[in-house]
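Note that this complex is displayed minus one protein chain, with the remaining chains in position.
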Amino acid sequence: MDEKKFVGKYGLFSTITVTVIGVGAFSYPSTMANEVGTDGWIVTIAAGLICLGVLLIIYKVVNKNEFMPFYDITTNTLGKFLGNIVILLLCVYFIFSVSIGMRIFVEVIKMNLLGKTPSEFIILVMIFTGLYLVRAEISALVKFNEISFIIMFVPMIIILLFSAKGGDVSNILPIMQHSPKEYLNALITSTYAFGGFEISFLILPYVKDRKEIKKTLISSMAFITIFYAGVVILCLMFFTKDHTKELIWPTMSLVRAIMIPGTFIERWEGVVMALWVFYYFTTFVNMFYFSSELIKESFKLDDIKVTSLILAPVIYLIALYPQNITEVYDMANRSTLFFVSLSFIFVPFILFVLKGGRKRGEKNEI
Amino acid sequence: MKEIIRDLISPKVDENITYIKDLLKDTSDIVYRQFNIADWKAAIIYIDGMADKVILDNFVLESVMLKSERVENVMQIKDNLLTVSDMRQVLKLSEGLNAVLSGDTIMFIEGLSALYVIASRAWPSRGISEPSGETVIRGGRDGFTETIRFNTALVRRRIRDTRLKIEAKTVGVRSKTDVAVLYIDDIVNKEVLDKVKGRIENIKIDAVLDSGYIEEFIEDNKWSPFPQMQSTEKPDVIAAGLYEGRVAILVDNSPFCILVPATLPSLFQTPDDYYQRWINSSILRLIRFAAIVLAMLLPPLYISVTSFHTSIIPTKLAYSIAASREGVPFPAFIETIIMEISLAFLLEAVVRLPKAIGSTIGIVGGLILGQAAVSAGIVSPIMIIILSITAISSFITPNYEVSSALRLSRLFLIICSSIIGLYGLAIGAIIILIHLVKLKSVGIPYLSPLVHPHKKDMKDTFIRAPISIFRTRPEFMEPKDKIRQE
Partner (left out) sequence: MKYKRILPLILCCLFLSGCWDKVEIDRKIFITTIGIDLGEDAVNNKEAKEIKPNDPFQDRVSTKKLSITYSFPNISELGPGNTSTAEDKYISVDASSLEDGIVEATGRSSRSIYLGQTKLIILNSAILEHPEISKEILDYLERHPHLNKMMRIVVSDGKAEDFVKYQPTMEKSIENYLTGLMESSESNASILPVTLNEVIILLGQNGNAIIPKISMDREKKDIVLSGVAVIKNFKLKGFLTSEEVADLEIMRGKIKGGKRVIYMNGHPIDIDIEDVGRKLKVRGDKNKLQFYINCRLEGQLMEDFKGKEVMSKTELNSLEKNFSESISKECNIIAKLMQTEFQVDTIGLREQVEKYKPSLWNEIKDNWDEVFKNAEINVNVDVKIRRIGIIK
């Protein structure tokens, strides 16, 4: 048992998948319906392909740098000062998106499960649990992802399949009715939903079998794309695009409306709510770990336990900052463009273009 | 703490005897027999009750005393006169005394600066019987006893391979308990073996009374309620474990042998899974798995569904539950805690009582108390049903320690779900999962093969595939010799 390289194929696959698919899955069909009506699934597939491309670039970067940890790659390529800045910006992105996600998560919980419990309590519970996992080493994190994958997706897919019965396939028509500008906007929004694959930077250095990595990356991206596109299609089928536009969390409403005759549980939203906790938690804890790790390297602190304790109150404060749900989504939407370009375009391309080693000739970035 | 015994053996028998008598004064069960072998003085020392007098009388004393004309010098006694099959020469007096205290006999001969240890251990021992905690429908019914040598024999019968190694160690400063570490040399994972042996050698306590002590000393995480080693009384389980590459530890005076490393899925397997038809066993395993999940989740689900999120259950069920809970003074949470506690009381009581009364009390307690409680209006009938389903499901767990751990987890989940409903249940489940995921048993992840899965290992987890498919040993153990079947 080599402590250094313990992540297998399934470990890599499940880590990327559960980190990417988080709270966004529940509101995603609505955003898509608002931007491009019935073409949401087409845009999703396109976005998936783009992200696959970015993921493969990340793989190439890590490969070229001998599978070193992310911090070392960045500081080697960009030099200590610039490297640290980029890393800190990335951490801000991760923490920010995780905190916004936390707030969305809390709002949904309050809407569907617990009306009167104070949000602070819900957030605290989540943060403490996250701390518990982060304080174990990274192997525990990967193992947790492996199990969560099964728990999250097997019931969900079965439940979602049942919803196809009440829907009307023709509700997906007509297709390709929108202007290119609308498609472009939708593409950018859609790629944001794929955020989280940066976790591969963290995990790839620990992968056991280097030959199979490419195949695994492709299959995990494929799974994510199919899942998102499938959810969009099912919502459209059941609710038609006009109603999907109105719902804030169409996936949840979809599950609510499912009736599987003859089963004990009449309304599945309770089960799905419990699963929803897993969806958010996996995204949260993986990014939390990654950021704590990066901060630890950046500030030369010894232990990830310390950095995670520092980051925890930050997440708490940011999560509680927006005053109501519209502000939450507003903040999320406004910051999308900046962070997406940072994380999706800037970092991977730069690290790809500037090969590792001392400062090479300055290439013009953005 | 260590006792101080001199090492030197005097060639004079009387001196030795005096020293030993002085050391072991106030012990009435030590026998000192002095006699003559031809012209030499000799003596044997043994403990009454631990040494086999038949061997001593017939094979030691008789030949030595009556046939002593065959030898001319002291050296020849052991080769030509001592008609016992198991004896050795020892040069340290302390070693000899340890042997006496273990049930062997030591013999002093005038002029010899050594002593002979004659194996004569025989004490009353429980016969081979079926272990009460691990009954099987099909399979051998022999179980370990308290004598380590019989136990190793039982294992040997199932592994007649030259590569089976039985290393002996002594643990416990005062108890000097014999401990045997068993493994198959070319299958076992060397890292695991070295770790185990190293940890055993580091035990410095004065007495080891049972394998449970050893278990606590060598486990990875003492704060976890989950057992990280498997303890069993059945030799076929040990043999199967050894064939998979595990290490077995036998402790004298304990019929419970420890198998290391242990993983949670393996703790849910029973030996007759392998001896019965594979389809039936697979279905049984799935039932077992479902029962365990049910046992853990049912009471917390009941609490969250009735107190927090009533919209989840079908309307008619909601009405039934509401109607049956009317008039009950306690909220659902307190009800559940009361029933959990009374279940725990009942289980403990039934274990302590003599067998005949035990089962009766179980029925009385369960049935009548429950019924009376409902009639008195203290608990609702739904609660009784949930309780009985939970209890029955939790008994399906083959391993007693695991079921205690599961009971604790259930309690934890109950508390979580009573504070924040389903969200609490989910978070509680996540916390338990994190704990299990972090746990390691001598370096092997506790939840293997569910984590870091190897495709081939799945054939023995949720189902039991036919034996013809078992070509390789479980991969998560990383054994040296991987091929089981051609």
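Note that the chains are named A and B in the order they appear, and that numbering of residues resets to 1 at the start of each chain.
Note that a contact is a pair of C-beta atoms (placed from the backbone, for glycine too) under 8 Å apart; a residue touches a chain by one contact, two chains touch by 3 or more.
Small disclaimer: the values here were computed from a predicted structure and weren't measured.
K.L.:
If the hidden chain were put back, which of A:F239, A:F290, A:Y329 or A:F344 would touch it?
P.N.:
Touches the omitted chain: A:F239.
K.L.:
Which of these touches the unseen chain: B:S120, B:T306 or B:N399?
P.N.:
Considering all chains, including the one not shown, the answer is B:T306.
K.L.:
With the missing chain put back, one of B:I238, B:V251, B:I321 or B:V451 would touch it. Which one?
P.N.:
B:I321
K.L.:
Among B:G421, B:P445 or B:P479, choose the residue that contacts the chain missing from this document, as touch is defined above.
P.N.:
B:G421
K.L.:
State which residues belonging to chain B touch the missing partner chain.
P.N.:
Missing-chain contacts on chain B: residues 306-308, 310-311, 315, 318-326, 328, 331-333, 381, 415, 418-421.
K.L.:
Identify the residues of chain A touching the omitted chain, counting contacts across the whole complex.
P.N.:
Touching the missing chain: residues 111-118, 121, 124, 128, 170-171, 173-174, 177, 239-240, 242-243, 246, 253, 256-257, 259, 267.
The definition used in the following text is that only the chains that are shown with their structure count from here on.
K.L.:
State, to the nearest whole Å, the distance from the C-alpha centre of chain A to the C-alpha centre of chain B.
P.N.:
Using C-alpha averages as centres, the distance is 46 Å.
K.L.:
Inside the complex, what are the residues of chain A that reach chain B?
P.N.:
Result: residues 1, 6, 8, 10-11, 109, 113-114, 117, 121-122, 125-126, 129, 132-133, 136, 139-140, 142-144, 146-148, 264-267, 269-271, 273-275, 277-278, 281 of chain A touch chain B.
K.L.:
Which chain B residues qualify as touching chain A in the complex?
P.N.:
Against chain A, chain B makes touches at 191, 305, 308-309, 311-315, 317, 420-427, 430-431, 433-434, 437-438, 443-445, 447, 450-454, 478.
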